[in-house]
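Please see the structure below; I have some questions.
Only a single protein chain was left out; the remaining protein chains are all shown in position.
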């Protein structure tokens, strides 16, 4: 079944897109020279685009960077780089593949960072012991090609809920509608936010901290007429607060808490007892940008 | 914090993209009139695009189809439709939202079907009792807008492995390389395949059955010089076998089985004992189309 | 903070139970000399009990078998053993730890086997290519101490459903009851079954095959007045069919399919359209043994 280099010409099909890389490469970096030392835990994925078609057509591997070599590279650059922000490290990693291999046209690096902090200890913090401090993760995706670099950062799995200041009414009522209108519902969601930058260089850590803080505060403070409106308010507030962000996309699942009907049991539910549901859920999406 | 209709004009930001829908709506349909009766279990997601910006800017819900109404619609159309194929049902569902709501410009329906079969019973099959017969699922995504319909079907989570006829050598050796070359390695993967159709109408069930069979057979029979080459061979074979498919995309994780080193224990590993790994893994992607 | 050997005596607390081992050791074994070759994929856990208290009290590791050495042992014995059944392999592994280390008093080995088969190919089967053929897994737990060996085998994640011959009525109606009675409901469950043997030696593969077949057939054929009754019927049938089994325990989640109310939409649900739920679910447990 081995085929010669001429295989492509004789085929009735053609390779219109291709890429490959290494997924779920998990790296822990300790920087012992810092005062105090730092602990960083990230999961990295690489994806390379380039002149790899011969490998698909003929099994010709001469231009293939083994995914095992990509894995090595992740650790090697992890050792050389400060890893101060996942974005800066991801840019270094993407650029490495482009500079090292002339037939690679584009590299995408995706990173998830589990956020840890020092263990609190009698008012202070223990310098060399750490605890995973939050349920939400920080993420980044870096794309670098021969023309440009695009950086996207984000937050995933940030669980929030508000117990008042959330309404939902005035929506379309037709023969498919059974949902009642409400002026006071629970609004619970898991924030998934991704933003793009005005320029490749930014203070990524500061942007992340501010964006997370502003989204939480806006969610808390907003009088919500719909999940859509709160989504917009959050995105708008982030753009107001962080000059370096050009555009932000949010996905908010509407994780419904349904009022449990206590009337069959001779009781009244004064908006306090809810069935928390995990499915189905509404999914609200929106991308907010600065006006040009 | 409520704002008037003029809000958008005074903002420094703008909504550049938006959509929303209902996710993870799980429907079981039994068709008792069939001989034998049928059992279908699917999970549906809807996503609508259209004139919803006022809801984001102002919390004005007058054009909002509640996601709860979308959920109702999934069950109502599930009752009316034969559900013979998830693609035909998805098309009906997408078209419903466009015909019912003039301000909806596009609807995307995503469906996952868990594949069940009748329980085998002394050589026959029990007519009204079912078992989930395979680990892999059938999926479809249907996009309908005012101009066109695009249907994509697929298979996810199809676990396969071959214990011979898989090599990997001749790849780039540089200072980042430690992986050895091999002429006989285990090749294990979880097939994720998605295909597009030449035209909106096709015998979707027949296409699915053939594509699944051809991919399995090609994987089994192929002498693999790389995961990329096997990917191409599988896609090419599907296009050869199924005239209705225009293009197929495959994602093959390379789920490495590493030879366990028995030499420290005075034994030799004759290519029989492997560490099965779940991470990291290579991810190989490719899209194959007919030549124009 | 290091403490001397006398630490235990001065403590106000004491170690009342302890054990340790290695978890999620994943082994693939290919037996190339078989005709046709075989492919086996298992996940192994070891747990050792014995004279390890000094390690807990004082950090004295002189009696500690490193969990890394246990991992090595899993692969070494995997190479030496035929691995024809996970039970026989597990017994060999447990006995190894007891014979090798005189201070180990008990070893428990837990194994999960993902069930694979040869890829079907034009009516035959491909000899060296495999596909994961079912969603359910085969499991075993082997406990060996200085007095006895206990073997437990089982099946987990076997998804079944029946669309008729399932009733539920006559249950307690009191002020906490809102559920209606039904003479024809969907009964869907995921079978979790574990059985014990009359004696340590049995034809484990044959027992597994028969037990799985009998449970499926009984589930299919049984006219169910409750999930409990079907559970008993399945356990009873397995004991009838397999002489080597002494006792069987079943756990059946009642994965409710709720009739979707179509009346608000002017339609009738003729017992065909259901909301599949993943939570909450009933959990029905029972252990059935032979009468003495």
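For clarity, chains are labelled A, B and C in written order, and residue numbers in each chain start from 1.
Operating definition for what follows: contacts are C-beta pairs under 8 Å (C-beta built on N, C-alpha and C of every residue); 3 or more make two chains touch, one makes a residue touch a chain.
The shown structure was predicted, so the numbers you read here are calculated from the model rather than taken from an experiment.
S.K.: Going by the contact rule already stated, which one of A:86, A:143 or A:186 would touch the omitted chain in the full complex?
M.R.: Candidates A:86, A:143 or A:186; residue touching the omitted chain: A:186.
S.K.: Pick out which of A:126, A:175, A:198 or A:291 touches the chain that's been left out of the picture.
M.R.: Result: among the candidates, A:126 touches the missing chain.
S.K.: Which one, C:61, C:82 or C:203, makes contact with the chain that was left out?
M.R.: Residue touching the chain left out of view: C:61.
S.K.: Which chain B residues touch the hidden chain?
M.R.: These residues touch the chain not displayed: 175-176, 178, 264-266, 278-279.
S.K.: Residues on chain A that touch the omitted chain in the whole complex?
M.R.: 26-32, 37, 39, 41, 72, 75-76, 78-79, 114, 116, 119-122, 126, 128-135, 158-165, 186, 188, 216-217, 219-221, 257, 260, 262, 265, 267, 269-278
S.K.: Just checking the interface: what residues of chain C touch the absent partner chain?
M.R.: Chain C touches the chain not shown through residues 1-2, 11-26, 45, 47, 52, 55-69, 71-73, 76, 100-101, 167-172, 174, 176-179, 221-229, 231-233, 235-236, 239-240, 247, 249, 253-254, 279-291.
Everything below uses one rule, namely that only the chains that are shown with their structure count from here on.
S.K.: Which chain has its C-alpha centre farthest away from the C-alpha centre of chain B?
M.R.: C
S.K.: On a C-alpha centroid basis, what's the spacing between chain A and chain C, in Å?
M.R.: Comparing mean C-alpha positions, chain C is 36 Å from chain A.
S.K.: Distance between chain B and chain C based on Cα centroids, please, to the nearest Å.
M.R.: The separation of the two C-alpha centroids amounts to 30 Å.
S.K.: On chain C, where are the residues touching two or more other chains?
M.R.: Chain C, residues with two or more chain partners: 265, 278.
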